[in-house]
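Just passing along the structure, written as structure tokens.
A single protein chain has been omitted from the complex, and every remaining protein chain is retained in its original position.
Then we have subunit A:
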């Protein structure tokens, strides 16, 4: 078996999400190579070469400056074919979820999304994945010889560099896909934040609709104090109290920090689906019946507008 890990880049370095896909490959226990795509990808390729991959394959081209599936998928598919890879893996970020299905379609492969576990039984791979907003887990097999999967960052700890230097090889680019000519990058409105990324944060302070317009005013000081990322429920995002990229849940980010504060969040299943994997959950809610208390390790029934400032004072002691 031979695994191809698709790297995800941020500017000129690897995103942490890539490290999770590498861990998946290591868990399967098969040799793997890493494909780095981008424009000016040398630095990322050098970085990728320190994880014990057989090879680092690099597709470096101006046409790959922006991560558009119509441009990336043909390259991934060609590399997967040329190298006879059996499994193509990417992390289930918005990047991975956008590209992976197109790769699968090109390869005639089955694609399993959001894998949270893998078992290798003498070469037969069984994937575990959440369904029904995490209310059940399914065990599935991909029936095609080549398999494409996206893996949950929260379930595959970031791989650490294992030293050494894998050989780095440039790959030839396939002819452009006709679809690529019909999509144009317009702009990226990147969320500006000094805070850790939700997928990587050890502590997350998450707020719900209850915070109203005071979302940032109340939560930021706590997040600053804890060096935490800020998250939000869908209701808080929809109401405009928090930007959409902060949404945690079934259809937002899936997180698994050491410590998750759910503040003024009711605990709808769609929210739980994104944060139930957190090691320790603290819920602050004035309603003692709020469903969030069913998953919280520590529940505090109190008005958040008094509890959060008190918490800050107490932590500073």
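The working rule: a residue touches a chain if its C-beta (ideal position, glycine included) is under 8 Å from a C-beta of that chain, and two chains touch if they have at least 3 such contacts; residues count from 1.
We adopt the following convention: contacts and distances are computed from a predicted model.
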Subject >> Hidden subunit of the complex - UniProt protein name among "TolB-like translocation protein", "Extracellular solute-binding protein", "Sugar ABC transporter permease" or "Electron transfer flavoprotein subunit beta" >> reply: "Electron transfer flavoprotein subunit beta"
**OP:** Please pick, from A:32, A:95 or A:241, the residue that touches the omitted chain in the full complex.
**Re:** A:95
**OP:** Could you list which residues of subunit A touch the chain missing from the display?
**Re:** 66, 68-70, 73, 93-95, 97-98, 100-102, 104-106, 109-114, 126, 129-144, 177-180, 182-191, 197-199, 203, 226, 234, 237-238, 244-245, 250-251, 253, 258-259, 269-270, 276, 279-282, 288, 293-302, 307, 310-311, 314-315
